[in-house]
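The other protein chains are all here in position, but one chain of the complex has been omitted.
The first chain written gets the first letter, and so on, giving A, B and C; residue counts start at 1 in each chain.
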């Protein structure tokens, strides 16, 4: 059938008529919602969706407002990165096994991509996967893995063939985070907390059934994950935008204002508003089925804006800007860029231009994929990975 | 002998006692000054100098203040670029023949380096020089040649061997601008005037005695010229700095001021002052015999400052900024970046980041020669010039 | 016409209009033609291309875009006018569209009464061209005091500087003061006592002039200064689309050039520093498109009464604050990345630089628009 706003709304009302959240266990409610195809409407039927256009998800959220949700902030990596990749490349068994508990939040996912020696140059990664009968044996070190300590599964890229050029020797796996040989260590960052982890993989054995995509196709599979990550970061409409946080401080503290700060704030306000409009235009294009290239730029622009805004706020606060709320080394449950205090926001925003693709890499992508500018001379494309300089 | 401030001053007074400018022909006075070693004191004796430290030139200028000068603004290319190159690479005959009329201004010089296809990549130039007996036959096109129409001589780089890599096949010549086959056409620029020319060289015959340096050594000789050019541009202490021009407008027009413009002006004033101090520190280093790398950056920074300042001035003037003084297509006698009107200054300043080495090339130079950063992969260093892609 | 949409995309009708305008400009207003016009301006002549204007105004119907259908216009909205301005900006075309079909027309649309309606009808047909005798440097936030006085005998006396489109206007709309306050008058170009003196302008493709009224007979088309204020706000908001067009041309032309121009045996567009700068510029232009579209959409709905004036003012101020700066930046990068060739008169880049710089001053500088946002966005300045 072809879904429209009315039929989706009708389906929601029918679902609610049969499932009263006030009288059901939260998890049971979420499982039932998944089974009713109201998890992500653009997914296929039987996998939490209706095969409906993506924008109709908004109708579901409106109709089911106030009912228990899956706490998306806690399971963002599963929702934003693992799920679309599993949907695109998983076997039927994998889709059936993983998508439901991923969406309900029963199973938390993490991402095992970056390595100390492979950041922007992700394809150079060194973690090995060696076939041993029906299993793969994984050895290596991953880094910048958020929620690894709470994760049941990880999406993992590893090198299965060091004798071919780097992009061609990779394979994508689902890593069992409870398997022997998986060690997770918190990685403290400049904010004082450990939002991320290092993950050491030592002789970790994964059955071949946890491979996602073909052997040697890992780079292509990973591109799907990364593209979804950047869209998720750049396209997120945060409930509380950074400009509003800073503007609120400005409004409430007239004694701190100077002409110099005023001019900078006005310029940033314009930048934030232009970015808001750019995002709105992008979403209109997506809804109209004309996906524009603007998405690549949103993450880049947001990082710069957040860094400037938070820098301004600390300076504006003067003596209060010299203080910090808490340096305790702890693992936060979730990250709120606009939360805590100005100093935290300033420090945390520094990561915005690094995580999920550095601003430098994003500028390369815009220049080459959007503007069509020629690539730089490359010396690493036709050389076996094992022969690359490091 | 070892010269010091007192002995140079004494020499000046002795010279003046014998040469009363009020009772001499201007040119005769200048020739006599050259012959007395008071043209450029750091040049050797017999070539207009005393073999004295460069900084003692200031003593000469002070002592001879008010006497006829050689109008350096009219012969800047000869003084700043040709002369040091002839001194470094010329034969004794060449030095004797060229330096005196160059300094007195009897003979004007121009520079024949850039070509339409060889700007930043000067070493790729295509103008050919073919040996024919005791002569060289020159064919090609040069561009951005200021004062070519008034010049008696030009410093010229041409390709004598297309079969070796581009840097190795060049030779440096002194071009007789009165020779048959030299055609000079004015090149109109965005200010409306033609400060520069295109020079077409068609079968121009130059005797081998006009070659400067060895055959195939042209790149090395040209480096001396270019280094002197950048020092001349970046190190020039203009009598009337751009910041003072804009500040004067600001002071005289209180009705035009806004807080926004005020903040920008204050920031640019600080930038100008920091640059003034940087230049002062550089000159101190030079005087102390510790030449610092700061010189490379002065031209870069001045270009940016002038562009911002002139852009601000046009905006500040509002309706007056919508006007222009004169679009007439003419050949100006000299260039004064701070002269004429705001619109002219704005347009002319756009050239500051292109002429004499683009800002992009200067950043490369700072990154590689000052910071020691590794070069980019090069594909053009070991290929014969004739085989390079164009 | 259907009710204007608040969409930030281009409608099909808008894209058709764009294609028609672009075809016309490609034929009649290519770089060589515009350079020839600029030479005329540089030699002190009037550069406007009347044949091009006729084709645009009458054949495509651009002159009457904003005029209601019942007065003979197209009854279109600011959205369509914005699309035309994008194309005119992209071509730095030398036509009085902005001066007559946007500024003067917007002023008249805010007037009541038969005189204004008559004039709008004449403008809609494209046979008559009007100019608003206000300085291009006027800010919508501080409209200038009228410099012209309307006497009791119905004649006007005074001088206005910085006026665009006056040389080719048939009718001059001039804000005046009189015993009862302020008004907007219409004066025929050919009326006795009207003199128009061209000024040597930075922008060769849209020169300014000084307009003097030495006792010329005038007709009052509206009392008060509301029409002038409306025209300045509408003009500022739509100018953002012209600035978008300028920026878009500069970016596109520069990208094409750096793909072709080789130095060091590589296209210069393969050098990372240049790639990153162009990526940043592209982001600015993408933002400019969203902001300019938003201003046009709000102005279109303002006409239809469905957007509050505070929202419209915010959309206009944001678009101007951003697009004014982006156009200049794009033109400056265009010159720089073209190297020497970009500094020559024969390359059209300088025409875009001059237009962008003049547009930055026109109808409020980016700083003026940001300052207006202090009030509109509740970001008050220091307590003095």
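The working rule: a residue touches a chain if its C-beta (ideal position, glycine included) is under 8 Å from a C-beta of that chain, and two chains touch if they have at least 3 such contacts.
What you are looking at is a predicted structure, and each value in this text was computed from that prediction instead of being measured.
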Shown chains touched by the missing chain? A, B, C
Of the candidates A:8, A:38, A:143 or A:221, the residue in contact with the absent chain is A:143
Out of B:8, B:170, B:231 or B:265, which is the one that touches the chain we can't see? B:265
In the full complex, which of A:13, A:96, A:131 or A:318 touches the chain missing from this view? A:318
Quick one: which of A:20, A:121 or A:333 touches the chain that's been left out? A:121
Those residues of chain C that touch the unshown chain are 271-276, 384
Just checking the interface: what residues of chain B touch the absent partner chain? 247, 250-251, 254-255, 257-259, 262-263, 265-267, 269-271, 273-275, 277-278, 280-281, 284-285, 288, 290, 294, 297, 300-301, 360, 362-364, 366-368, 370-377
Omitted-chain footprint on chain A covers residues 114, 116, 118-121, 124, 143-144, 187-190, 192, 258-261, 307, 311, 314-315, 318-319, 321-329, 343, 346-347, 350-351, 353-355, 358-360, 363, 376, 378-380, 383, 388-390
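The rule is short, and it goes like this: only the chains that are shown with their structure count from here on.
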Of the chains shown, whose Cα centre falls closest to the middle of all protein Cα atoms? C
Could you work out which chain's C-alpha centre is the most distant one from the centre of chain A? B
Centre to centre, by mean C-alpha position, how many angstrom separate chain A and chain B? 54
Per the C-alpha centroid definition, the whole-Å distance linking chain B and chain C comes out as 42
Taking each chain's mean CA coordinate, chain A and chain C are separated, in whole Å, by 43
Quick check: what residues of chain B touch more than one other chain, meaning two or more? 259-260, 376, 379
Residues in chain C with touches to at least two other chains are numbered 266, 271, 274, 367, 370-371, 381
